[in-house]
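Below are the structure tokens for one structure; questions will follow.
Up next, chain A:
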Amino acid sequence: MLELRDVQVVFDGFRALDGVDLTVPEGELRFLIGPNGAGKTTLIDVITGLTRPAAGSVRFGEHDLVGRKEHQIVRLGVGRTFQTSVVFEELTVLENIDLAASFRRPLWSLARRRRGVSEAVEEALARTGLEELAERSAGVLSHGQRQWLEIGMLLAQRPKLLLLDEPVAGMSGDERQRTGELLTRIADDHTVIVVEHDMEFLRRHASTVTVLHEGRVLVEGSVEQVSADPRVQEVYLGRKASDAVGNRP
Partner candidate 1 sequence: MIRMLRRNLPFATVAVIALVAAPLLLEPFRLGLLAKYLCYAIVALGIGLVWGKGGMLTLGQGVFFGLGGYSMAMYLKLTEAGGGLPDFMVWSGVEHLPALWVPFANPVFALVMAVLGPMLIAVILGTLVFRQRVRGAYFAILTQALAAAMVILLVGQQGLTGGTNGMTNFFELFGQDLAEDSTQRLLYLAVAVVLGALYLATRQLVNSRYGRLLVAVRDGEDRVRFLGYDPALVKTVTFALSAGMAGLAGALFVPVVGIISPALLGVVPSLELVVAVAVGGRHVLAGAVLGAVVMGYAKTAFSEQFADGWLYLQGALFILVMTLAPKGVIGVMGRLRRARTT
Partner candidate 2 sequence: MRISRPILSAALVLALAACGSGAKPAAESNEIKVGLLHSLSGTMAISEVTVRDAELLAIDEINKAGGVLGKKLVPVVEDGASDWPTFAEKATKLIRQDKVATVFGGWTSASRKAMLPVFERYKALLWYPVQYEGLESSPYIFYTGATTNQQIIPGLDYLKEEGKKKLFLVGSDYVFPRTANKIIKAYAAANGMEILGEEYTPLGHTEYSTLVNKVMQAKPDAVFNTLNGDSNVAFFKQLKSAGASAETMPVLSVSIAEEEVTGIGVDNIAGQPVAWNYYQTTDTPANEAFVTAYKAKYGQDKVTSDPMEAGYNAVYLWAEAVKKAGTTEVEAVKKAAPGISLDRPEGKVTIDGENQHLYKTARIGVIQPDGLIKEVWNSGEPIKPDPYLKGYAWASGLGTGQ
């Protein structure tokens, strides 16, 4: 489904990604972890077209993603969320999701007034549990609700591959719980890649984990395999464990 080969990214002489290979088969829920500066977000940026790699290939199905613009990649079925959620505060929750769901329509047809709510939107609202808030403006949502809205917008796009960048960062325990459940349900019928720091969350929901370190893939495997790996322990525990793996504020 998604195949990265020897991806390299250089920022002003700094090698953010140094030859990453990554294969994610269809239907998998993959976690990406690694200490700060390991290149997790950069990897997501490369896949979604935000950052152009200096070398390497990114294949999604039969498409080569390198060199395509962000919106073109979305149109191929790759969607993402952001660490700091960006939703459109002046629009209502419903409008936010509706906008996400409508991108395949031709531009001129958008000029018509929206009537009713499409199936994709209803579904996204239901899955994220935001039905009650549908008519509220997105500006009044709490941090957790915003993340759910982001995920809802992502679902409404009906993507084949979802990339979630730290979906539970800054959430309360309760919210974490709900997000985790949401995630598992989504993973049932989607391919998902999650960047996450939170080990607890990881243990509970991850199937396969890829550990990045200094722009390279360190190990890949199940949660048990990975946490047992001495290199991972060195990377994380060699320094202060809490510093690297702990919950970020």
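Just so we're on the same page, a residue touches a chain if its C-beta (ideal position, glycine included) is under 8 Å from a C-beta of that chain, and two chains touch if they have at least 3 such contacts; residues count from 1.
Basis for inclusion: all candidates are chains of the complex that A comes from, given by their letters.
These numbers were taken from a predicted model, which means no experiment stands behind them.
Undergrad: All of 1 or 2 sit in the same complex as chain A; which one actually touches it?
TA: In this complex, the candidate that touches chain A is number 1.
Undergrad: Which residues of chain A touch candidate 1 in the complex?
TA: 48, 69-71, 74-75, 79-80, 82, 86-91, 95, 98-100, 102-105, 107, 110-114, 153, 157
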